[in-house]
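Here the structure comes first, spelled out in structure tokens, and everything after it is commentary.
Every protein chain of the complex appears in place save one, which is left out.
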Amino acid sequence: MSESGSAGFTHLTESGDARMVDVSAKESSARSATATGRVLLAPEAVSALRDGEVPKGDALAVARVAGIQGAKRTPDLVPLCHPIAVHGVDVDLQVRDEGVHISATVRTADRTGVEMEALTCVTAAALGLVDMVKALDPQAVVSDVRVEEKTGGKSGDWRRSR
Amino acid sequence: MSESGSAGFTHLTESGDARMVDVSAKESSARSATATGRVLLAPEAVSALRDGEVPKGDALAVARVAGIQGAKRTPDLVPLCHPIAVHGVDVDLQVRDEGVHISATVRTADRTGVEMEALTCVTAAALGLVDMVKALDPQAVVSDVRVEEKTGGKSGDWRRSR
Amino acid sequence: MSESGSAGFTHLTESGDARMVDVSAKESSARSATATGRVLLAPEAVSALRDGEVPKGDALAVARVAGIQGAKRTPDLVPLCHPIAVHGVDVDLQVRDEGVHISATVRTADRTGVEMEALTCVTAAALGLVDMVKALDPQAVVSDVRVEEKTGGKSGDWRRSR
Amino acid sequence: MSESGSAGFTHLTESGDARMVDVSAKESSARSATATGRVLLAPEAVSALRDGEVPKGDALAVARVAGIQGAKRTPDLVPLCHPIAVHGVDVDLQVRDEGVHISATVRTADRTGVEMEALTCVTAAALGLVDMVKALDPQAVVSDVRVEEKTGGKSGDWRRSR
Amino acid sequence: MSESGSAGFTHLTESGDARMVDVSAKESSARSATATGRVLLAPEAVSALRDGEVPKGDALAVARVAGIQGAKRTPDLVPLCHPIAVHGVDVDLQVRDEGVHISATVRTADRTGVEMEALTCVTAAALGLVDMVKALDPQAVVSDVRVEEKTGGKSGDWRRSR
Partner (left out) sequence: MSESGSAGFTHLTESGDARMVDVSAKESSARSATATGRVLLAPEAVSALRDGEVPKGDALAVARVAGIQGAKRTPDLVPLCHPIAVHGVDVDLQVRDEGVHISATVRTADRTGVEMEALTCVTAAALGLVDMVKALDPQAVVSDVRVEEKTGGKSGDWRRSR
């Protein structure tokens, strides 16, 4: 933080109150964001997913649909998020020994980045999955939900560095 | 998993299709669930939260409101979740060196447990916070979101063991 | 219509204006409603569903989730519907030569019947399915959506007669 | 405010943070709340409503439906409001010389009062009406929205005194 | 279906999982879709609609508002639907001997077609109407809901052929 104080923080009005930043002067352009996360599960739950004892298709299908719908509902959930035209969503779930890895890419041709949409997609898919397996493992943990990379927009491409 | 196969998994119909389990015969009773989670942040973001350069009250207030509203919107987000009468929500956010710790307790006097509501509350608060500080730290991570304990219901009190 | 005029129509105020009927004096009791409907499809679309060229599991899984979530969203869609505690939802989809048959049963222990929830569940599943196959058959038709039977409540069990 | 400080303000945690007050120990009981409000309109808009140049039935019908749906959506709009089982809603709109008077009564048999639901019903009806007539009068004013009386609950009946 | 297998089905990823197709590279253009449907009713219900024993204006007005709001809520209901800028909605309801005919046209200047919005509009209007008359005719049937024609977009105008 430099001497310029909070001058650069466009979420805040002079008095420190939250506001939705005006993006009407920004140009629409193709943008994407990819986020990932994990749902850590007990071996029994992983086995059930793998052996179809929790019908794999359905548990993962429900989580996938939850993720896509979550992406669309981002402005409802995140108070200062702009409503945005979500133009494409891919959600990928992979069952591994420790649980399920989730990756989501959201695309748009709009005025703001879609990293919050990608994060909301991953968390909604994770919550949908936890709900499906919580009878098998009430100790499921949602972890490491984070933005991996972004493309497009004025600031250009970005890839996480830590 | 015992020999009884999927007999005990009430989310599934015989053919393995997802359904919303019938709980109409369950009795309403006082229940609660507590979930926790963390938002890991760069030192600059933590400092900003602490020094009020990101006006602490507001960033945390927005996250707290996001959490409470998220708890109410659980059945919208989690496909097979029952709509439930959320009777009380406490959300606590604490700024620490590594980021922000979130704890949420949801209470009800209804027919099903509220662990999904508590998890949704924590994740919605986390997403709300990430959105507030993402200009300060685009690498924020939502981690360790999990149920800590439950009270009430037929199965009685439960506390996480791992 | 008997001589009693509109006396029995509790959706209307004296002046003919719509209102949400007061049910607070009604007792909560176990109720269910079953509705059915059909999505008529071209042979190519039916074949694709059967042969997995439209991955059967997913198209039907998406429709099923759409139906369950639609049931929960009934009071949002149907203006004068009471918000109700949906306690259980079963959605069944069967691929037949002419298209897909949908059957949904909604259960509650609340103050009003759930026939609108069952109808909304069927139509939401139907719309979800049409969206999945509309590239295969843009002429899909949603037809014969109707309540088949109801149980519980003051008026007791009811079964359709035409 | 007495010496007891904030002891009686159950919306606040010790640290002053907002929370949704726990009402799970309260008993369900029949409650109602009536709220009123006015939409002040230019004479031309009032004439149009009266003469059917803005087809009276529709403009008022749209407003009425908006009010009923608004009542159901109260917990979405008012952050700390409990989701509540709205059991009945009456909305009355009367065209007078100065504009339209709106009165709404909401009924429930639940754990909390429904004054916020009644206020939200009146404001949603008012906004719906303003939208219908704004081409006729862009200067419409929504005014005097307030709770008139409440019945039921532990605190008993209440009537506004100023 | 040609030998090219599922190559042309853009709703599916390679592994057959549902995703929201990326339309960000499509151009916005004026588009419309018209859908129709019927609500089949008993003669008593039709008479009541005609004679104003079920106040015609209101029952049809409620259905019309339900349809317009349903069109706006399409991406909430249909899991893989893109959120779209609905730019115009006309809903027409006509009372005939067999019941009520519904026709809806939805217009946009956006990247995807609006046939799902038109279908959702018709079904929401139908459900809203059924709810209004279900005390008069619990056997109402929603039938023949289908897209009649589309205009605009890359594929140009289309009219149903069966």
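Couple of notes before you dig in:
Letters A, B, C, D and E name the chains as they come in the text, with residue numbers starting at 1 for each one.
In this section, a contact is a pair of C-beta atoms (placed from the backbone, for glycine too) under 8 Å apart; a residue touches a chain by one contact, two chains touch by 3 or more.
Note that the structure is a prediction, hence the values are computed from the model and not measured.
The shown chains contacted by the absent chain are A, B, D, E, with contact judged over the whole complex. Among E:45, E:68 or E:129, the one in contact with the hidden chain is E:68. The chain not displayed touches subunit E at residues 30, 60-61, 64-65, 68-69, 71-73, 85-92, 107-109. If you put the missing chain back, the residues of subunit D touching it would be 1, 5-6, 8-12, 16-18, 37, 44, 47-48, 52-55, 57-59, 61-62, 65-66, 69-70, 73, 76-81, 115-116, 119-120, 123-124, 126-128, 130-132, 134-136, 138-147, 158, 160-162.
Interface residues of subunit B facing the missing partner chain: 57-58, 61-62, 65, 69.
Here is the rule we go by: only the chains that are shown with their structure count from here on.
With steps allowed only between chains in touch, the distance from subunit A over to subunit D comes to 2.
Chain pair with the larger contact count among B-D and C-E is C-E, by C-beta pairs in contact.
At the interface between subunit B and subunit C, two copies of one sequence, fewer than half of the residue numbers in use are shared by both copies.
Chain centres here are Cα means. That of subunit C falls 16 Å from that of subunit E.
Chain centres here are Cα averages; for subunit C and subunit D they lie 30 Å apart.
Of all residues in subunit D, those that touch two or more other chains are 61, 65, 69, 85. Chain contacts here follow an irregular pattern that is not a line, a ring, a star or a complete set. Contacting chain pairs in the structure are A-B, A-C, A-E, B-C, B-D, C-D, C-E, D-E.
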